[in-house]
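Every protein chain but one is kept in place in this view of the complex.
So that you can tell them apart, the chains are marked A and B in the order they are listed, and the count of residues begins at 1 in each.
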Amino acid sequence: MKKVYVNEKWCLGCHLCEYYCAFAGTNEKDMARALKDIKINPRIRIEEKDGVSFAVSCRHCDEPLCVKGCITGALTRKDGVITINKDKCVSCYTCILCCPFGAIAPSEQGAVQKCELCVKSAAGTPACVKGCPNGAIVFEERG
Amino acid sequence: MFDFTEVNPMAINFLYPNYEVERNYDRCISCRACERQCANEVHEYLPDQNKMVCDDSKCVNCQRCVSICPTRALKIVKTNNTYKENANWTGKAINEVYRQAGSGGVLLSSMGNPENYPVYFDKILLNASQVTNPSIDPLREPMETKVFLGAKPKAIERDARGRIVNNLPPHLSLSMPVMFSAMSFGSISYNAHESLARAAEELGIMYNTGEGGLHEDFYRYGKNTIVQVASGRFGVHPDYLNSGAAIEIKMGQGAKPGIGGHLPGAKIIGDVSRTRMIPEGTDAISPAPHHDIYSIEDLRQLVYSLKEATEYKKPVIVKIAAVHNVSAIASGIARSGADIIAIDGFRGGTGAAPTRIRDHVGIPIELALASVDRRLREEGIRDNVSLVVGGSIRSSADIVKAVALGADCVYIATSALLALGCHLCGSCHTGKCNWGIATQNPELVKRLNPNLGYKRLVNLLTAWKHEIKEMMGGMGINSIESLKGNRLMLRGVGLNEKELEILGIKYAGE
Partner (left out) sequence: MRYVIIGNSAAGIGAVEGIRQVDKEGEIIIISREPYHTYSRPLISYLIYGKTDREKMKYRVDGFYEDMGCAFMGGKAVTQILPDKKEVGLDDGSKIAYDKLFVGTGSDPFVPPIEGLNTVNDKFTFMSLDDAVSLEKALSPEKRVLILGAGLIGLKCAEAILHKVKSIVVADLAPRVLSSILDGEGAGMIQKHLENKGIEFRLSAGVNKFATDKAYLSTGEEVGFDILVIAAGVRPNTALLKGIADVERGIIINEKSETSAKDIFSEVKLF
């Protein structure tokens, strides 16, 4: 299954992946209109320290700890993608505590949120991959 | 050599910023990408106002922020703060006096001559076939863009039994008449070199190491590499000479004829120092003459030393700047045993050169090429060498015109860097290239991903190859060989008698 992979050799820490992710989560056609005066809450986040930067998003693990920890069954695997059923989620935040990558976070709409490979978003194929200016983020299968 | 005695009291701003950053606040989403990507710290985010602001005085107009802004909220405009109009004392001329009055230093510039001298390529037009002789459709008929660079034998030799003897000296084989010109490792980054090397390999052409030596990681691209021996002899050792497909002796460079080069010690660190074989922190000074070449005989000696060192397996190129007596110089070189002469016109680019030398010394490549080609033909020695020309080849049309004026091949550099992202801001000498090209700062070098860069180079040259075929087909020609020196395919417009005579072409309508 294709997943999003980041190569820290090319990550410039420009944070544009975060903005393209946030934009894909809206239904707007124009980024300026979509994100004007908004504090974004993207599903991919840059972490940076000592000159190394790296974008972190859900790894869609083969053995997902978040799914195991979910008390409601809101987190499941569908066609390989670990997905959140927002109606079932009660924001107990167990998944946030479980995820070793810190890839799940609260959202403004009540339920938790994380990268779902843009299967539900306006973008179609992952927006962060398309938006990275330096080819640091790729969408590929890695056995 | 560069003596700076600052006489610039803070109270008087003699130099108003040339360029201003204009931000459309309706479109700006304060994503801070511009702030993060500007090496000159022009942009800043004010958290308490949730607003982006900028300091125009630091902007060099590299367009990095404009290109990377996801909502196209930025543009760079020329300031409309103007001095009183004066056709003689232009704003530029006035500002340069202010700068020198302030610093006491020699003005430095990067990239090629931007001054308003005639561009002869833009005054030459190409022929097309019609009615009397048919054009050729490049999509349906074979079109040969392949060229071979090297000395051509005077005559066919046969052995005692009448079979042809192979008396062909070593040649370079190229898939199209274009090569990447010399840009040293040190003036440009490792990633830029990797992009050039990989593109040259994929395209079947050559790239040139420049005078910085060859990094060991790039020896694997050896058969697409021209190794340069410049006056400083940086990085020159036997493995280096044998690793490339050809060796180029750099006698001069179009951007700075008559003077040498100077890479400041601050840039001589790590890999650059190792590859050049000089200690870290020392200035890399290439002297003006090669201190072992003071006559044409000395040049011949060096040519043959290099051939000896490489067992006569590699062609030797001699690169000269286009200056006033370029044809006489070329004639001497053609007799010296060199296989290829490379001529660099006055528009050629550079990492850093004194502004006055770059802008006022040298002659246009079109005129130099035409006169060298004619002179060598007249002397019957045109076949001793192939001619490669550079110094602002900007498009496939320039290439076709250059070949028609007599060139076997062209060298490109500025256009290659543009493909990699360069925006000709001309601040290479500061070492803060925002596109990761003319810098050694690892944070900035990262920005040029060779996986993306080399593809752009391949795209550019592939497009040019198709265009060359289209133009040739239009002329009814199906190979570069038939285009070479074919001045009948060219006509001039806006040229006077003398220019037409030197170029050897007729006026349009004749």
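To be clear about the criterion, a contact is a pair of C-beta atoms (placed from the backbone, for glycine too) under 8 Å apart; a residue touches a chain by one contact, two chains touch by 3 or more.
Worth saying up front: this structure is predicted, and the values here are computed from it rather than measured.
Looking at the complex as a whole, the chain kept out of the display touches A. Among A:Arg33, A:Lys88 or A:Lys130, only A:Lys88 touches the chain left out of the display.
By the touch rule set out above, subunit A reaches the unshown chain at residues 68, 71-73, 87-88, 90, 92.
Keep in mind that, in the parts below, only the chains that are shown with their structure count from here on.
Between subunit A and subunit B, the centres computed from C-alpha atoms are 44 Å apart. Residues of subunit B touching subunit A in their complex: 26-29, 31-33, 36-37, 50, 68, 70-71, 73, 442-443, 446-447, 449, 451-452.
If you check the complex, the residues on subunit A that touch subunit B are 9-10, 12-16, 18-20, 23, 30-32, 35-38, 51, 131, 133-136.
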